[in-house]
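Please read the structure below before turning to the comments.
Every protein chain except one is present and positioned as in the full complex.
Let's look at chain A:
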Amino acid sequence: MSSWNYVVTAHKPTNVTHSCVGYFTNPQELNLIIAKCTRIEIHLLTTSGLQPMLDVPIYGRIATLELFRPPGESQDVLFISFERYKFCVLQWDAETSSLITRAMGDVSDRIGRPTDNGQIGIVDPDCRLIGLHLYDGLFKVIPIDNKGQLKEAFNIRLEELQVLDIKFLYGCAKPTIAVLYQDNKDARHVKTYEVQLKEKDFGEGPWLQNNLDNGAGLLIPVPLPLGGCIIIGEQTIVYYNGSVFKAIPIRPSITKAYGRVDSDGSRYLLSDHIGMLYLLVISHDNERVSALNVELLGETSAASTLSYLDNGVVFVGSSYGDSQLIRLNQQQDAKGFYVDVLESFVNLGPIVDLCVVDLERQGQGQVVTCSGAFKDGSLRIVRNGIGINEQATAELQGIKGMWSLRASSSDVFDTFLVVSFISETRILAMNADDELEEIEIDGFDSEAQTLFCHNAVHDQLVQVTADSLRLIDAKTRRQLTEWRAPAPISINVATANASQVLLATGGGNLVYIEIGQGTLVEAAHTKLEHEISCLDINPVGDNPEHSNLVAVGMWTDISVRIFSLPSLTLITKEMLGGEIIPRSVLFCSFDGIAYLLCALGDGHLFNFMLNPSTGELSDRKKISLGTQPIALRTFRSKNATHVFAASDRPTVIYSSNKKLLYSNVNLKEVNHMCPFNSASFPDSLAIGKDGELTIGTIDDIQKLHIRTIPLGEHPRRITHQEQSRSFAICSAKYSSTGSNGEDMESHFIRLIEDQTFEITAGFPLDPYENGCSIISCSFTDDTNVYYCVGTAYALPEESEPSKGRILVFLVEEGKLQLVAEKEVKGAVYNLNAFNGKLLAGINQKIALYKWTLRDDGTRELQYESSHHGHILALYVQSRGDFIVVGDLMKSISLLIYKPEEGAIEERARDYNANWMTAIEILDDDTYLGAENSFNLFTVRKNNDAATDEERGRLEVVGEYHLGEFVNRFRHGSLVMRLPDSEASQIPTVIFGTVNGVIGVIASLPQEQYLFLQKLQQALVKVIKGVGGLSHEQWRSFNNERKTVDARNFLDGDLIESFLDLSRNKMEEIATPLDISVEELCKRVEELTRLH
């Protein structure tokens, strides 16, 4: 049963829809605020760049975003309106660094036609009112009083029904709007109105301007001293203020975004639909506008929003490509442009299609998405976990330990790599040719296994073997002194930092030795009741060379103990419970917070918060990283400390937002790891695997890794073929042809090698022919595996395609060979391999084709049967003889193929009028659908129903508002599936959305679902939505026909935010659920492993 589903975001939305700049967090410092549809990010402008301050989810889809300054205040507040007709005003709380809701409300009207051109939300520059245009023919006013409080909203009837833009004008005695609209004859005009707050009506405005450019689409109000308005058209730009009229022709372009450069409004940035960036300059003498000028600055991603920050730096927010931070230069570059890209922010949106593959064949899925649109189109390879880029590999059997050493304390880079084996120690060093070469260090005991070695103070090295502790001069490489364990006991475990050494010798003896210049002084000694299994003396205090604390892991009583130095007095003893001994302990500090990590022999990890001065432990958490013993090591990458946990499932532990995160590394079993930061391979790691030593660099530390393959054209469909190790995509190339600027479209099938992602072959489609679907499949009685492509001829005079093709390709030597083609009457929206045949959704019908052999030995597709009666059979999935169809507007229906009769018949359908955007089969009886009002739902086949009528109905079992437009579901998982972990038993579906979200839907067992449902209910009470928006309302299934509470779906993002809560709040939630905080954390952390 897949009726209980858990929905969680694996990759947050990246589509930047809005942005604005203002003094939000502080009266002196400028902020950039970015909206990504369902998230808000607040950044601070610093001299070194953008510094993130807050990134929060919001329970609504943001429709408009504006900053404004209430009268008498020194900071801006943020006005947001949402697509479901809610609004809120947010204010920054400096004390808690969070958002306070200053006002909120509902501005919906039950009757009214929602605007076609999107919602408009604007704030009067003199802060007298907020204006909203949500429904055709209505202008909603929220008055603001002189204390900055919002008053009750009212509607004013707006004569213009086809509004394109509305803006407030500057410098008007009464609040005045300019309305750009289209009349019944498609001509465009601008009209102004005064808003009369008392009369709740419009008064006549100061001016109007008729018969503008046919493509006029954007109004830019110009601040004082000039006032008036700029009207951006497709061929002209006009300035008008009632008396002065200036117009200039421009190169044909559709302007999508603008950003004001100067506060006096004399310069503006404009970005058009293909990402060309222009500067519009208004020449004036502070009273009268004398001229307009437009200059091309350069090319960026196609912008959806432009925000001028400071000093020529501009934020370019994009929906179709990566968002960018750019600098405008005074000087032209070689291409004649003035734009430098300082930073790019990855944007996966819009994810039009995706496929899940396991390219490395490691049992871990990777998602390859068709991302971006038009010229910003690309493929993105999204992978969970951190990749190691191997630089060198050597075969080395039986590695027991590895350490890197610097040649001298003053060196920045490591020179030596000490590799320890069962009865010897070998030292590798970088030579002049950047090769690792074995060398000898005289002072080292190379005839014994090294237990530990480290750079010590005074330019010395320490080496610990089972017999002795040696101190070696780094310059002369000679042994200075030696400390030997009193015979017959030997050293079992050792650790050291720059000035201290800690040794555990047999019988539970713990010896503390301080390193002096050429001396080793045994400063303390204590005997414990059990054997010691692991030690750590990493400094976590202020002094990086000296620690006041040591951590000791014990055999027998399974505890971890903290002792203080130099006296070796026991401070804390933490019983770990269970029977598995701790194998590695480690002090570390992330984001200024000290932790103690303790790893067990069975792959579990405890983490504690550590008080570095008292040595007290708190906030105990336990999670499972793997199944084998874990060895913990710290390393630095990109100026941050991370911990590497080597085991059968190597993991990097790092911290973000003061929360520990675990990211697996894309390597199979790792036994040992040490950082090896050499001059020629900076920031590398030496990794000891079974019989192998690898030197490699590590990717950025983050959960999901994204590789971009820019295509320069727009990929629409993708599929992978295992046999030919290739991807095939349908793509569209847009090119503007010369003078008239008309965009030409040409369509291709491309073959891409799956390792290098190089395009190896292309197949141009006919003029007007679009690629609509692509699969890799094989047929009955044929051993070959083919790519099948479905196309449609989009002839300009047809509203619905009447002709398409099914093309069958064979990959031969990296080329596409067209083997067969079949003309059909309509667009082939989808293709499915179906019992050795080919199932195609063509306009209103589903048709089945068989692969037959002609007399001449060639093959052809032959029609077998079909099923009619859909509006558009857009999405089809099959399982066995069952076919599930997602219709354009008639929800989901279930068909069955009857092989004996060769017929396809309808078995059942969902009678709701859902406009589908994607479907997937969860199991034999349960089907998942996404519809175009951003909802998910599941339907179930009614096998046991008493009557035929009931059996003919697909019962809706789950409903949920995702808030995202899903373009594709695929079975699969982004994470490595460990055979024994609970999570691996849970089937998952991955989805991709317009906003660039990659999400996971996991079908949970009922017991777990019910438990999490209780947890979610408890969390809703504790975690309040930003802007006072309700979680329950947000997640309720909502479209223009109905609104019902969410059921049988859980909000994984909310549930996993449990882990971010403070201990107190966690307890508040855990207690009524009758479960310990620790156990609850474990169960939630287990869920985070699903993505």
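Quick notes on this one:
The rule is short, and it goes like this: a residue touches a chain if its C-beta (ideal position, glycine included) is under 8 Å from a C-beta of that chain, and two chains touch if they have at least 3 such contacts; residues count from 1.
To be clear about the criterion, contacts and distances are computed from a predicted model.
One chain of the complex is hidden; its UniProt record names it "Protein DAMAGED DNA-BINDING 2", one of "CST complex subunit STN1", "Protein DAMAGED DNA-BINDING 2", "Replication protein A 32 kDa subunit" or "Signal peptidase complex subunit 2". The missing chain, though absent from the display, is touched by one residue of A:Y135, A:W851 or A:F1058; that residue is A:Y135. The chain that is not drawn here is touched, among residues A:N184, A:S263, A:S618 or A:T947, by A:N184. Which of A:L67, A:I237, A:L428 or A:L872 touches the hidden chain is settled by the complete complex: it is A:L872. Within the full complex, the residue among A:A466, A:A794, A:L810 or A:I1075 touching the omitted chain is A:A794. Mapped onto chain A, contacts with the missing chain fall at residues 83, 109-113, 116, 118, 135-138, 155, 157, 159, 161-162, 182-184, 186, 319-320, 350, 352, 373, 716, 770, 772, 792, 794, 798-801, 825, 827, 829, 844, 847, 862-866, 868, 871-872, 874, 888-889, 901-903, 911, 915, 917, 932, 934, 965, 967, 994-995, 1040.
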